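Only a single protein chain was left out; the remaining protein chains are all shown in position.
To keep things simple, chains are lettered A, B and C as they appear, and every chain counts its residues starting from 1.
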């Protein structure tokens, strides 16, 4: 028997691992079977005693997940041997009422939805922690100037708060979609072997409505055995979330670079060292989050690629989802968790941010000079003059002052003022406030 | 100079090709520049005459898209040379007011959104045509029995209407998401070089609000130069749509198989023949739709994979979106268009459906026999007896009657009745009605 | 603590699961450390006694893989805590010689290569079993006529042997690439922290050569910490293999369709049944193989997408490979294993193949008629006449005879002869022989 992956802790939280464990799957499948029996008993379709016996037997710990997993290979899915084992565990008078009218995929898809609900809660909770920490950072650094970088070059000044506000906004969007799917996107599957509820006649649809209510899932318009939009929407929403998380992780890693040094991950024993290099202070949290995020797009592609499923049940495409969606959940949740830990221990070096801002001798605010010249010289001419000054050696202020057409418009004091990065932050503060206001509103609602 | 792909017509509609043509891109970029000038003039930031001159010059046909495309390689994007060319085309007193306060990505992302709006309309329109035709088919064949197939095996009877209702429901879900993004997901980009609106001070945010209104786009919470959730959501929603379309195409191709023969695509001159085989009647529409659909998941993966973008503007990831999102639009729209043509010309062979239903000698309704036996013999025992009868040669009715434990419960007439597929359609009709009702509601709203 | 996936047995063979278990990883990492000590001792760099002590301690079972996996999160990789634990387990005089001059990635990449070697052997062995069975089938059915199908339509007659020969040829190509990588594609990683072997001076390169020989791996031209072509080539070769396996699985599932019925998977207790449908005989082996195959392309995309790795060691991209490459191995091996089981139990229904061939009333051989007419009537005219006859109701022979321009060239006997599928098999037999000859050659060499 094999042990879990050596890398399991890197690519999942413990809770998400547990959320999709064999036992969790079995319990969710059994929860479906128990609820099915319950609503059937309530509707007078099966004896109440049978439903009670079934419910009592529906405990995952009573079943051998390894044996069932093995039997799933030949059966085609784990529900067939599970139903058999469940029936065998029941008194004869109850055993005939197990799984009545349902098909394997009814149980498995519904179980997937129940597990997804729990997993969404876990991911949302990781995101909420992260959002709170982002909000703290944005508020604390609302006015901490730093270089904005485009194509990895200094562009203009911004603030660290404004940068974090961008992370916050992206995460709130991703969270909103996940929360929306948590509320509306999780549906019961119940169609029977052909998706017609034939074995639940009459009133199969009423039974489906009851069962959906019983399990706290949406009642779908029609059974969706081979219409996988729900699964794909979940995968996509997680994929977008993972992308937003990856962006934060990448920014962190870039700002932690030796030459940039504006952020540092907290040093704790065993954290971020190297196996050989005593001086290293590795961005291990950012790297782990980025590694998780990088694995998600291909998996979302797999889910989308499996969508064209044959007729009323697929020969491969459905089965390809079973481990893939959980993997996407685990990786996205782990990326959020890694970032949460990292941001909680993040050291922000505002002095280094200021020093870096100054590193180009004022050039980072060159746009301001060119904007100041534009009304008189024309936008392009102004830009070309300033561009030429930027190409010259030495401090930009001197190069600007040395250009007669510039000097004719701006004196040295005005040039210095224009080149002061802290005076060129635009709406950075207001944008930070906006994102924080939206976060506060979200927090009040959640 | 190169000509368009030999396969262009297969993988795009003409309208979608046009929607992302070089000229359409240029016009959208120019629309951004013109609107920017307009709202700046309105706010008294630039002279009204300059805005008028700019607006007048913002005609795509005046610019050389090949030269601009070439210049984009060295400039890093096409906006830089376009702005230069636009300024050069203006009187000197107006030229300084072009693109004022904006950055290349403001123009390009906003243009992408404007193009996406038009493309969404085109895709939605293709979907609506398809939905209407699906609704017609579902209504016409509400009670046309056919075999439901799971893992490509006959499972139980269903109706063709119920199958089409499943397509309809999946397409309506996909459409709802696209329509939602059309309404709420398209946002202005305006942040200036660092995303702080620094060059639009003071009141950059007010200007952004005006500009968003002017262009009919959402005002985003904060600029989103490196937060690509909006692009990714579009890609994902199209990906899910393409998956739903691919499922329909696959079902069509499978039902058109020589041995199945339940559907046929209309024969028109030049349609569906073979280069050598005179008898062929190829599912060309289904094949084309499926080919389009199969190309989308990898592209969605590319968009998601490009999401982790560096700092305030990416070095590669952003650029990777430029052709990819249009490609996803084109392929999804083409898949819908191919299916529309195919479904409009679809020949449904209800007789063949009935014949296929009968092909297994009644076995397709075997579940009914086992359900009828279950209360007396227990579910598993009943299923095993019927399963054994199914494995025997000869008509199933005889094999069932020959089994004493079955014969003790069911006489020959009852067996025949149970094996009649038309009596085992479950809620197929109601499910069809449900989907049609939802479609009618949608049609009334759209 | 979580248990393994409920679906583990469906998506991996037991041997491949074991091949990438936490224990297997630990042992491979320890094998690297032991071999490194050994060659350093041999070169007189460290005391022989230290190497012996290290080697003796390098037993995976002595280490706590869960604790190490957990420590890997904060350390950034599992090698750092493992080296620490290994050193702690050694006498003081040996502990300073552990991991000397190596970096974490040296150990981890080399371990990955050692595991890949074992995993390649396992996949090759599954493929060999499959090839042998394909060869048996091709030989046995060299002359069994069946319909060739293009776009899922009957095209012309072929033989089942010729179809299997196509599978065989594709698998042999895939196998050849895997075997080539097994022989040449697995390389030592040894570069130290910067890839310069600085901590192994002098003669680091000589040591690397010795270590490569010791471990049976290639000596690379230069260290490849951030040049991931080797990993990507493995992923791609497995991806192509999975694609070839998926094609076979899809053909099987299609030929097992109720309406086609030319193949059947062997019935064994618990195999291929349905949870509710007594008559079902599901293509469970084909479905499982196809499910495995469908999951691979996205994962290969992940490996390729992770290739652009930063500088001398990646911040995310490298880590993203750790579980992904093993997953690709497991899925590819499982697809091969499922097909092996399926093909060994495959029932070929030659009578049904013949019956299906006849199902179109001879139309499947219509090409022959048109070829026979072409020299006299011209290719296109001939094809159009025959096409028109195919569109008419009733047997094709009558429709052909009723067309005066055809009747003028061919009498009824000649038409019957031309329409006999068994006389229109072309080189099917020779192609089968070719593939079998190539297989025999391969088998002789392996």
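Definition applied: a contact is a pair of C-beta atoms (placed from the backbone, for glycine too) under 8 Å apart; a residue touches a chain by one contact, two chains touch by 3 or more.
Values in this document were obtained by computation on a predicted structure and should not be read as measured data.
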item	value
Contacting the left-out chain in the complete assembly, out of B:38, B:264, B:294 or B:354	B:294
Per the touch definition above, residue among A:138, A:254, A:293 or A:377 touching the missing chain	A:254
Touching residue (missing chain; options C:25, C:63 or C:224)	C:224
Absent chain, residues of chain C that touch it	76, 84, 87, 92, 95-101, 103, 148-152, 155-158, 162-163, 165-167, 169-170, 172-174, 177, 192-201, 204-205, 220-229, 232-233, 236-237, 239-240, 242-244, 246-247, 249-251, 254, 290, 293-294, 296-298, 300-302, 304-305, 307-315, 367-368, 371, 374-375, 377-380, 382, 424-428, 430-431, 434-435, 438
Contact set of chain A toward the excluded chain (per top definition)	147, 149-156, 253-254, 256-260, 267, 273-274, 276-284, 287, 297-298, 301, 305, 356, 359-360, 363-364, 366-367, 369-370, 383-384, 386-387, 389-391, 396
Chain not shown, touching residues in chain B	1-11, 14, 17-18, 20-23, 25-26, 65-66, 68-76, 78-81, 83, 99, 101-104, 107, 192-193, 199, 249-250, 253, 268, 270-277, 282-284, 286-295, 297-302, 305-306, 314-320, 322-324, 326, 338
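Just so we're on the same page, only the chains that are shown with their structure count from here on.
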item	value
Whole-Å separation of chain centres (CA-atom averages), chain A against chain B	24
For chain C, residues that touch 2 or more chains besides their own	253, 273-274, 276-277, 282-284, 287, 297-298, 301, 305
